[in-house]
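Quick one: structure below, then a few questions.
In this view, the complex is presented without one of its protein chains, the others remaining in place.
Up next, subunit A:
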Amino acid sequence: MPIICHVCNDKKALLKRPKTGHALCKECFYWAFESEIHHTIVTGKLFKEGEIVAIGASGGKDSTVLAHTLKVLNERYNYGLDLRLLSIDEGITGYRDDSLETVKRNQQEYDLPLTVLSYETLYGWTMDAIVKKIGKKNNCTFCGVFRRQALDRGAMMLGVNKIATGHNADDIAETILMNILRGDIARLKRCTAIITGDDPSGIPRVKPFKYTYEKEIVAYAYFKKLDYFSTECIYSPDAYRGHARAYLKDLESIRPSTIIDIIHSGEMLSVCQGVKLPSQLKCVRCGYISSNELCKACILLEGLNKGKPKLGIGKTSKVTQQLKLSKSEEASCSGGCNKIKNDL
């Protein structure tokens, strides 16, 4: 006997919702999925009417479903948003080439303007070239840091008001766990925020999928037959994040609500008074918001260009010292005594 949809009590149920465990028909699942995201957008006050919003589009499932849903909701509820697609080409052969094709097809289907920016244009290095230099061990540090900035730089070029990213509940729960394990209080505080960008000059990022389970995004894309590129990045995550990810997957299989429970836990905590948080500065080299004199991307670039690619992967304070040191060494070589004084 077929199971009847829990919501409409009429049609045949096609799937069991990972989040609630209820059996739903296709239409009711779409309705529930979209309504929840609309609810998040409204209660979280993610957008204002008339805003230009860049959707970080990678061609993967999250950003493809995000582009689709935002377009649908924007029309259905008259958000009055000007939506754009923004893609970053990291320069990873066999990964980006194909996924960019997907983004281009999406652009045509959703009729949204697309901008593609490459790492090569932005930083002078492709990911392939970086991996050749540093090996496969720490490349995710590079990819992540560069990607984050690349979106901001691209968004600035497009003159947008907000960046919407496809970070889903699983991503956020994983990041919370990572930050507890690494003891990164500042990031722990930031990663539970639904809108980030405390600096007035920074472009706020919003996460409409903050409470959306990855499994539901996959199901939505599957039933809607959305065109997305499903290969994982060929440069796999570092071991530590890998552990955290595996732990989260196991947790979810024991208790599906764990994902939202972890986010809830994060939201209910705040940092004690008297705990020092890194102050927000602006990178002296590129102007990007940073907790140090030099932003992470500039440190990584410095390492790459100087042939010390491991620079910036460890503790940042040490690196800054090292950089200062090498700067003053250079200065003394060229005989500029004044410069040394300035650096010290």
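The working rule: a residue touches a chain if its C-beta (ideal position, glycine included) is under 8 Å from a C-beta of that chain, and two chains touch if they have at least 3 such contacts; residues count from 1.
What we mean here is this: contacts and distances are computed from a predicted model.
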item: Choices "Rab proteins geranylgeranyltransferase component A", "Cytoplasmic tRNA 2-thiolation protein 2", "DEKNAAC103679" or "THIF-type NAD/FAD binding fold domain-containing protein" - which one is the UniProt name of the chain not shown; value: "Cytoplasmic tRNA 2-thiolation protein 2"
item: Residue in contact with the excluded chain [from A:116, A:129, A:260 or A:289]; value: A:260
item: Of A:88, A:127 or A:188, the one touching the omitted chain in the full complex; value: A:188
item: Residues from subunit A at the interface with the omitted partner, ascending; value: 6-7, 17, 19-20, 22, 24, 32, 35-36, 39-40, 43-45, 176-177, 179-183, 185, 188, 194, 210-211, 240, 243, 247, 250-251, 253-255, 257-258, 260-272, 275
